[in-house]
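The complex appears here minus one protein chain, its other protein chains still in place.
Going in written order, the chains are labelled A, B and C, and every chain counts its residues from 1.
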Amino acid sequence: MSNDGATHKVAGETRVRVRYAETDQMGVVYYANYLVWFEVGRSELMRQRGLDYKQMEIETGCLMAVVEANARYQAPARYDDELIVETTVTGVRGPVVRFRYQILRADDRTLLCEGDTVHVVVGRDMKRCAMPRKYAALLSAAASHAAL
Amino acid sequence: MSNDGATHKVAGETRVRVRYAETDQMGVVYYANYLVWFEVGRSELMRQRGLDYKQMEIETGCLMAVVEANARYQAPARYDDELIVETTVTGVRGPVVRFRYQILRADDRTLLCEGDTVHVVVGRDMKRCAMPRKYAALLSAAASHAAL
Amino acid sequence: MSNDGATHKVAGETRVRVRYAETDQMGVVYYANYLVWFEVGRSELMRQRGLDYKQMEIETGCLMAVVEANARYQAPARYDDELIVETTVTGVRGPVVRFRYQILRADDRTLLCEGDTVHVVVGRDMKRCAMPRKYAALLSAAASHAAL
Partner (left out) sequence: MSNDGATHKVAGETRVRVRYAETDQMGVVYYANYLVWFEVGRSELMRQRGLDYKQMEIETGCLMAVVEANARYQAPARYDDELIVETTVTGVRGPVVRFRYQILRADDRTLLCEGDTVHVVVGRDMKRCAMPRKYAALLSAAASHAAL
């Protein structure tokens, strides 16, 4: 991938529509739900990069456990809003993978929330293990493009 | 139902306090969350009857999959309300177990929601299997008390 | 129901992809989440029929409170499955509206769950009120098509 704005190509973009279930009595989306959308973005990014996370769990017994999550909320999402979730791989170092997210309101591209998560590859026993080679390569490729 | 108080022994009673996360923009609890409280009631009832559901899954590989759930909503629960979840085993027939629930507001015992669920015992492969004998006996005992 | 295919016009169809958040340790979707998808189906059906539920709440102060919900689970949905939610208005009588749902796995159209909900129109005070005329007409139109 070239260096001419390559990150636009590697940021997985997916859309979600806010569910009534996701609002709270403040009339806006409850804060923990943004972490669910981060997960939606992450899954979609991996799918777009050829990494089927579901298959990875089944084939290799490896899981990507979350070790850190951070979110900054700029403006509230509301019921029925269509949102864009942009996800980037920002680092792969051994079993540790980092993602960054931006959640925008689709109709005016207002930034509502940004955040990041850190994951570590573990086995079914929740102990660290090496990331399966095939998947490591795919994620590293995504990360190096993001860094251009 | 008899007047000997038997039902007090079998109706598992547990309490939950409504979380902000469980409300929606209507200012009341979102309807799917009552099914989560049914689960809390079910777990607690089983614990009180000596049936540790967590242990059952680990020891026997058997799971209780839900095949039916019904709820009737009478009055809304609101943020910070303390609720009573009353749970009864209403039937055990082979691998099929039935529970009934009533959710009351603690401070005035207003009935907010009642419902029932039907479960079937399955293995890890989601295929029906016999309920482990020890657990079948405990649930049957609970159900026969409920029928007095 | 007639054989003219009218129901295909009225059953709102929408798609959701199963999120990791929606699974539980049984390895399948947690049962309460189907009620969230019912809501997604309901919102989408109303949108397709020209009834913007969000706007209705804002304009008229009327809400559609759930008074009953029923679900029968036939086969489990799993992480990353794409699902079809089919929704039909099955009745409108004064302030009471009924919906029916079928949730199918998209790739083989296996029926996973079917259910229904009953709603009543209420004001912000949670007391029954008449459904705003414009919205009543739209829902009745949807329901009469479903009854053909």
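One rule holds in what follows: a residue touches a chain if its C-beta (ideal position, glycine included) is under 8 Å from a C-beta of that chain, and two chains touch if they have at least 3 such contacts.
Everything numeric in this text was worked out from a predicted model, so none of it was measured.
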| item | value |
| --- | --- |
| Residues belonging to chain B that touch the chain removed from view | 17, 19-21, 36, 39-40, 43, 52-54, 79-80 |
| Touching residues on chain A - with respect to the absent chain | 25-28, 31-33, 35-36, 39, 57, 63, 65-73, 76, 124, 126 |
| For chain C, the residues touching the chain missing from this view | 20-21, 23-28, 30, 32, 79 |
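Here is the rule we use: only the chains that are shown with their structure count from here on.
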| item | value |
| --- | --- |
| Chain closest to the middle [Cα centroid of all protein chains] | C |
| Chain of greatest Cα-centre distance to chain B | A |
| Whole-Å separation of chain centres (CA-atom averages), chain A against chain C | 29 |
| Whole-Å gap separating chain A and chain B, where each centre is the average of the chain's CA atoms | 35 |
| Interchain centroid distance [CA atoms averaged], chain B/chain C, Å | 25 |
| Multi-chain contact residues (two or more partners), chain A | 20-21, 79 |
